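What follows is a structure written as structure tokens; I'll ask about it next.
One protein chain omitted, others in place.
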Amino acid sequence: MGDSSVSHRVLREHFGINTKENQKVIALAGNPNVGKSTVFNALTGLRQHTGNWPGKTVDNAQGIFTYKNNSFLIVDLPGTYSILARTVEEEIARDFICFGQPDVTIVVLDATSLERNLNLALQVMEITSRVVICLNLIDEAKKKNISIDYAGLEQELGVPVVPTAAREGIGLEDLKEEVYQVGLGFKKVQPRKTHYSPEIEEALAALIPKIQDLGWGEFLNPRWIALRFLDGDEKLIDNIVRHLSLKAGQSLNSEVEIAL
Amino acid sequence: MQGAKPKNKSQITLSQIKEGSACTIAELHLEGLLRRRIMDLGFVPGTAVQCVRKGPTGDPIAYTVRGTTIALRKEDAAKINVFMA
Partner (left out) sequence: MNNTIIGHNLLIELKREAQKKRLAGGNIYADKIVSDIFTNAEDIVHKNVVRKDKQINWSQKADNILTSKITGYPIMLLTLGAILWITISGANVPSAILADVLFRFQDVLTGIFMYLGAPDWLHGVLVLGAYRSLAWVVSVMLPPMAIFFPLFTLLEDLGYLPRVSFNLDHIFKKAKACGKQSLTMCMGFGCNAAGVISCRIIDSPRERLIAILTNNFVPCNGRFPTLIAIGMIFGAGNLALHLQSAAVAGIITGMILIGIAVTFIVSWTLSRTLLKGEASSMVLELPPYRRPKILAVLYRSFIDRTIFVLRRAVLVALPAGAITWLVSNVYVGEISILAHTANFLDPVALAIGLDGFILLAFILGLPANEIVFPILIMSYLSSGYMIELDSLTDLQILLVNNGWTWLTALCTMLFCLLHWPCATTLLTALKETGSKKWSFLTFLIPTGVAFLVCFIVAQSARLLGLAP
């Protein structure tokens, strides 16, 4: 077993997640009220609270599903508009995506208000490249005469885009397939890089090499960390340090164990 | 003096927009968490916003922004400057 999977496990246990051998961890992120819990329920057969108002899910719920003989542990996160801000739910969601090291993060988007929803998707794609987009509520979008070029969107974003109507059970098999492909590493994804204004890009260029010196790079995307330095999210940076020491401490212990 | 800043002349606050009319976000005078939250909802400078309805006493006020409907309290909306469309 590789060193990285040991440290992954430590971090996950920190979030109350105990995975079995070879079990993949899937995070379910998205704006409030886009149907995350509906997707979760459809995949796991569980009964998380759903309803048409933002903010129903306030804590991480876990469930399991199997696909092609692989077991997946899926975590239903609270809905968030962003993973930059500082409310409790946003922190729960953000910390899990950053430090819980999910094998795949499904970002559920509301097809009827893509612009707002993409804000979050683009943020998540800066943290991790293993993203699958679940473009939900396509039935509502059809009703509103909104037509979306799915293939174009997929090409643009560089990650799989699966159109679904979770409540009607449409598209969920495709979603599982993409999660399987990305989660087991069969499909390599190349998320679109968000372009920033020149002044920000300049500042980033100066900061990124230094972050690489810090040695955080193999753990988190340096560009993303540099952005957090720029918007002054001190709390997050302390959080990174804390989680890193958690990880480091544990790998040290396990090395000792192996030596003995 | 006034001519020096022509762009400020037509600025009013979001709370002054009438039901049914549209405007463009100019600048936000909000702070902290609320500023972040509102920006994450898509109220960033240059964004088109429409006032769709007011609550029973004129407060809160619902706006459409980027295809979604968001209700804000009057005092908060008063801290967002906009250009009339």
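Think of it as A and B in the order they're written, each chain with its own count starting at 1.
Assume a contact is a pair of C-beta atoms (placed from the backbone, for glycine too) under 8 Å apart; a residue touches a chain by one contact, two chains touch by 3 or more.
These figures come from a predicted structure and were not determined experimentally.
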Residue in contact with the excluded chain [from A:Leu28, A:Ala42 or A:Leu153]: A:Leu153
Touch with the omitted chain, as defined above, among A:Gln23, A:Ser71, A:Thr87 or A:Gln181: A:Thr87
Contacts of chain A with the absent chain, listed as residue ranges: 32-33, 47, 50-56, 58-59, 82, 84, 87-89, 112, 114-116, 118-119, 122-123, 140, 143-149, 152-153, 156-157, 167, 192, 194-197, 199-200, 203, 206-207, 210-211, 213-215, 227, 229-232, 234, 237, 241, 245, 248
For chain B, residues in touch with the removed chain: 28, 33-34, 36-42, 44-47, 52-53, 55-57, 59-60, 62, 68-73, 75-76
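Here is the rule we go by: only the chains that are shown with their structure count from here on.
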Whole-Å separation of chain centres (CA-atom averages), chain A against chain B: 31
Footprint of chain A on chain B - complex, ascending: 33, 36-37, 40-42, 65-68
Chain B-facing residues of chain A, complex: 81-82, 84-87, 112-116, 119
